[in-house]
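Some chains have been omitted; the remaining ones sit where they do in the full complex.
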C-alpha cells in the first residue's frame, strides 16, 4: 500500500474560464490513476493545494508531520517543482525509515500535453522498490534529496 | 544507458483515416519521451511493428537475439499485451544477466486517453533499479515473468 499526499503544484493547475487565470480546483490524481489503469493499492489525501513558490514553513511542517504519522512506509508526494528540493530537505530532517518520493510536472495535467502521467508512473514505481530515504523522481530519473537541483533555465532536474 | 526495443502492439496503433482501420505507422516512443521530458539516456530501435497476436516464433527469436546481443544490460521492450507473457518466457529462456522490462498499453497512445505514458514512465523506472531478470511492468506494477498473466476479461495483469 502506497500513501499519496497531494500538495498542489503545476500537476494540478487548471484554467479558470471565468477569470481567465490559472487556478487550483480539485486534484486530478484519481483521474490520472484511472487513465493509467493503475492497480497499485493507494490511499490518496490532499494536504493542501498551493503553488510551491507560495508554500510556507508551516505548510512544510504539515507535510513532514503527515509523512511521519501515516501508517504507510512508502509515500509519493506531488509537489510544485520550484521548491521541491526544499521540501525534500525538510522531509529528510523529519522522516526516517520510510521511502518518500516527491514528483511533479512542468505542464498541468489538465492541459493535454503534460508530463504528469509519465512522472506519476515513474514515481509510483520508484516508491515501490527504493530503500528508505527521501527522493525526487522527475524526468524519468530518481535522485537522493541532497544530490539534485532544478535548473531554472531549462526546467530540468539535474544531479549535483 | 537503457536500450528500448519497439515491437508494436496497442502502444503504437494509429487510425488510418483513408482506410478507416487501425494501422501501424512509425513508433510514438520518441514523441512520448519528449512529452514526458525524459532525461533518461536511451537508445531506441524498432525491431518490428506488429499486433502481438500476429507475432511468430521467428519474431520472438529476433527479440531474444537483440536483447542478448545489445551492449546495454538494462532493456525496455514495448509489446502488445495479448502475448506479452509468452515473449517474456522466451526471453527468460534466452537472456541471462540482464534486466529486461516488457510494457505496453491498453489504449493506443495516439488516441488521447492512453495509459501508454504512465506505463512508459513506470517501465523505464523499474528498468533502472530492478536486479537482472525478465519482468512485465503494467498497471503501475511489476511482475516476474513467470508470476503473471493477463486477465482477458478485464484487461488487467495479475499475479499468479
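The first chain written gets the first letter, and so on, giving A and B; residue counts start at 1 in each chain.
In this text, contacts are C-beta pairs under 8 Å (C-beta built on N, C-alpha and C of every residue); 3 or more make two chains touch, one makes a residue touch a chain.
Quick caveat, the model's predicted, so the values are computed rather than measured.
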Subunit count for the whole complex, all chains sharing one sequence, 2 displayed: 4
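Methods note: only the chains that are shown with their structure count from here on.
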Inter-centroid spacing, chain B versus chain A (mean Cα positions, whole Å): 26
Of chain B, residues touching chain A in the complex: 32-33, 35-40, 106, 113-115, 117-126, 128-130, 137-142, 155-158
